[in-house]
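Right, chain A next:
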Amino acid sequence: MVPITTIHYLVVAAALFVLGVIGVLTRRNVVIVLMSIELILNAVNLNLVAFSRMWGGLQGQVFSIFIVVDAAAEAAVGLGILIAFFRNKETINVDEIDLLKW
Partner candidate 1 sequence: MLDSFMSYLGSTVTPGEANNQLWAMIYVLIIFAGVSVAVMAMNWLERKALAHFQVRLGPMRVGPHGLLQPIADAVKLLIKEDIIPAESDKFVFWIAPLIGLLASFTVYTVVPFGPSQAVSDMNIGILFMLGVSSLAVLGVVMAGWASNSHYPLIGALRSSAQMVSYEVAMGLAVVSAILMTSLHGAGLYGVAKLSDGTGTLSMIGIVQAQQEQQVWFLFKFFPLGLIAFVIFAIAMIAETNRAPFDLPEAESELTAGFHTEYSGLRWSLFMLAEYAAMIAVSSIAVTLWLGGWVRPFPHWLSGPTWDFIFALFPGLTFLGLGAIAFLGTVRMPKHAYFRVQTIGLAAFGAVLALIGVFLLAIVIGAKVSPHDILNRTTEGLSNVFWFVFKVAVFMYLYIWYRATWPRYRFDQLMRVGWKVMLPISLGVLIVTAIVGVLLG
Partner candidate 2 sequence: MTPVATPFFFYMLSGLAVAGGLLVVTRRNAVHSALSLIVTLLAVAGLYLMLYAPFVAGVQIIVYAGGIMVLFLFVIMLVSLERTIKERQFNRMWPVGLAASCALLALFLAVFEKGKKLFEDRPLPPLTENNNTQQIGLMLYGNYMFAFEIASLLLLVAILGAVIMAKKRI
């Protein structure tokens, strides 16, 4: 079997990234869009960790921790907005969120 090198991880990360992008671009449900963003962040994290393994440094892992922090913050605020929005409009579809103010 081919030994696993960095490129393998990069391909997996790319696949996850593209899946996340597809989710963000095509889904209507805000919750699923947010989850797709989490997928994208994960793909980036995987890349960072794979590169940090490749170069033997730890900077990549430190960065990935920052990204996890960011993901947590993003999920909290995003879901908060979602709940506030749902209270007003009773919908969670992205394409119905088309006004700046209501």
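As a selection rule, all candidates are chains of the complex that A comes from, given by their letters.
Things worth noting here:
Keep this in mind: contacts are C-beta pairs under 8 Å (C-beta built on N, C-alpha and C of every residue); 3 or more make two chains touch, one makes a residue touch a chain; residues count from 1.
Predicted model, so just to flag it, every value in this text is computed and none were measured.
The contact partner of chain A in this complex, picked from the candidates 1 or 2, is 2. Looking at the complex, you find that chain A touches candidate 2 at residues 1-12, 14-23, 25-29, 31-32, 34-36, 38-39, 42, 45-46, 49-50, 52-56, 58-59, 61-62, 64-66, 68-77, 79-84, 86-87, 90-95.
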